[in-house]
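The structure appears right after this line, and notes come after that.
With one protein chain removed, the remaining protein chains of the complex are shown where they sit.
Think of it as A, B and C in the order they're written, each chain with its own count starting at 1.
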């Protein structure tokens, strides 16, 4: 793993800034012979696309992906797949305020501390716009793992969680929140709208379940399936926590409560009576659904003024000031996080499948 | 990151099984000229060592580390540092039960599914014994980051959390639980002892705070400081969740509640008025304390019978059975997780320091 | 190093096929704050550009590079630099012959054996066109190592070598062969022209000298400076041999002939009395000029018929046939190899510089 790459055998790198000419992903190690065209990628980008409801940023980006290499006569060739998405709606605006003061909760100060300066237009490289590249790469990864079905959804917004008893996967596409609980979706409309009208924002929990992952994918210790998932999810903008299976709830249990008993099942495959482990034991898939929960903080860009400081002048002096982050932003960045979490799940699993096949034939 | 290695410039690999002749760590990329001898490593191993109270496993291992390479005249040479710990107390026992049936919650079934067979003696490679290698490597990593102080502790056992108002770092060494709250330590004694006497086990939450991390360490996106920490922590045996800063609690907040306002501070360094972010923004350290929370599930090895299945025979048939895991085990594996979490913190930070210096001078 | 990437801290990946819409390089890990614009890269691409004399391929490519990310207000930001070069002169032609039979000496058969099919248009990914991406990335690498001067030249064509006594660096730009010996250049004109008119091709030796490399860059053992250079040079299309310093000639010497004696020099830097070692000892730079020699085979694309076989049909049957490679090609691919070898030298040194700084501060 280098700075802007992820994966081992199925590896992708992303590039591009929020207000540069384009963003993109370079996918390396994809197996040859898989049917691939832009239409296989576009639906996933459309799912993540901004501006589709009042609950997401009003930036208007068509997010049209182009495949620049690695595909011949409609099939992957085994060589690098270069994906590019042009930035269209880089609205001209006055960045002087952001250029001279740091937005708390953003990467502004950290970038300045690291690099000495930063591309402040729309957050530059640290913008959530980068996640479009992941979604494009993730669409390629899905082709590598046809045996796996991936289902992402929002399970809580602003502390208001779905009722598991109401869970209905078919409901997820019926509301702008990727919410599997119609009653919760109705409540969230009010929560998110209030935050939006207040110029504030709100956090969310995204969950993702991968079914069909064969027992054996993964690796003991440092490329553990759960460690890779944790890294993948925590690398998404605004994410502050990751759980596998019962996660922190398991820390409150006793051993016998947390066990996942097994019975003989069909075709020699054990049947599990519970899935506290979230489908992973010792870093390796057990064949049960792989279950991940991801915490998104509330969007840092808000219209409510926050105390901050200016960039240091040449004498290293800073001034106290207040900042409000005008412009277009998501009142709940977790919502559009769903296709991103799904993409990262696909990217990790595609890589683990190839590594497993490489080592264990 | 390969299967059993972690890190980029400061990189370590571990090897060894629970009941093999030895375990070890190979540390590569350590800067030259650092004073290092066995006595710099041993105290950290002693902190993790089994058999020190009735609340940990009764396996008796001296865990004496030997430095086999990479040190000359008491200083690191810049070449690989090979660390070896001999296994002493591999108690001879009858493994026939474990060999033929899977212990739920353990990696037994997953290893068989991946590799076709497994070293079942004491869990083989998947044993928590591996973490001694990490602790040894972590002691070397600490030498690389003298500017950083690392403090680990247990903040909850079996769902019973410390009271932040009682937090006293000096208390951590006064009880067998690495607990900073004397009142909680007293309660935990009862909780863990009850679990132990019931032949059960109990989960825990470990926290770790690194102070002195300079603003700028870390990397945007896929080698983000938080993503690396998440991967490092999730790679520890029995860990099911990782939070940075407020973690999942942030998902319930509004943007203005979650902001970390700044004021001008001494020497041009901003003073932060809060640390919801846990010291990391955009994957890069902000100069605030880096704060990680880690969920340990209850130890899977318990004396309470659990339903399970046998290994498949040649016709892929399995039988239903029950298993109890006799032998020595930790009633709360999270307790001895404290020095391991600290070691992983040190290992991640040492690597990020060298990478930052490499790229940004 | 993954499939299409090179380097550790300063890392680049290339993508694109000969007749696809574009090719490109993604440069990751570049230090921040370096002045960079397209005009810093273009001259190196122009040096490699096809169609500049009758001694190179007649394909006409402007090879105009665009910087799509990683630069803000004229300086590198520390984030990935995406470089793209559009393919313009993908002359429409009939590929049916190449599609159905293998060109000996080309990667045609090997790609089919590996991937099951191949992009046969102009050699696809295996075309020397890929090297334009390296040259672009190399131009960025040069900014990282301003202390180093890199000089590449052709030292032999078709077995006819320069006379070291005639070596004149100023002469290199005066002829179409990057030849530092005016007399040799005159002879080569005849050699290459004859090969061209015969529909044949001819091999060449390219040398490259880097001066100013500080003693200490490099790494013992598997990321040795010489091992990295060997890998870098051997990865260039048509290269079949790499030598450091005296190379194979050293295998015929005695120890005292091969020694590079030292004397005390200015400022505590030893003065070397010889450079048989080519500036590298134990994988680490000695401070002397780093000297590499690279063998390029004759271009495989020739108009002289060669025996070959057709692609296997569904019954795995092949037919005997003859093939001639029509179309535009370099009669001596080594000539345009000079800027590519220089680029790889720069890319290796930039990476080693950052790694050295990371580990040894």
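Observations
Assume a residue touches a chain if its C-beta (ideal position, glycine included) is under 8 Å from a C-beta of that chain, and two chains touch if they have at least 3 such contacts.
These figures come from a predicted structure and were not determined experimentally.
Only one of C:28, C:63 or C:246 touches the absent chain when the whole complex is considered: C:246. Within the full complex, the residue among C:36, C:83, C:295 or C:345 touching the omitted chain is C:295.
Contact with the chain that does not appear here is found for just one residue of C:19, C:125 or C:142, C:125.
In the full complex, chain A touches the hidden chain at residues 8-9, 29-32, 78-79, 220, 354-355, 357-361. Within the complete assembly, residues 2-5, 8-9, 11, 13-17, 20-24, 26, 28-29, 32-33, 66, 68-70, 72-73, 75, 77-82, 84, 114-119, 121, 124-125 of chain B touch the chain that is not shown.
Where chain C meets the missing chain, the touching residues are 1-6, 8, 14, 102, 104-107, 109-111, 113-116, 125-126, 130, 156, 158-159, 195, 200-205, 214-224, 226-235, 237, 239-248, 250-264, 267-268, 270, 273, 276-278, 280-287, 295-302, 304, 306-309, 312, 316-320, 334, 355-356, 359-360.
What we mean here is this: only the chains that are shown with their structure count from here on.
Taking the mean of each chain's C-alpha atoms, the chain closest to the overall C-alpha centroid is A.
The centroid of the Cα atoms in chain A and the matching centroid in chain B are 26 Å apart. Put simply, the C-alpha centre of chain B and that of chain C have 45 angstrom between them. Per-chain CA centroids place chain A at a distance of 38 Å from chain C.
In chain B, the residues that touch at least two other chains are 8, 220, 355, 359-360.
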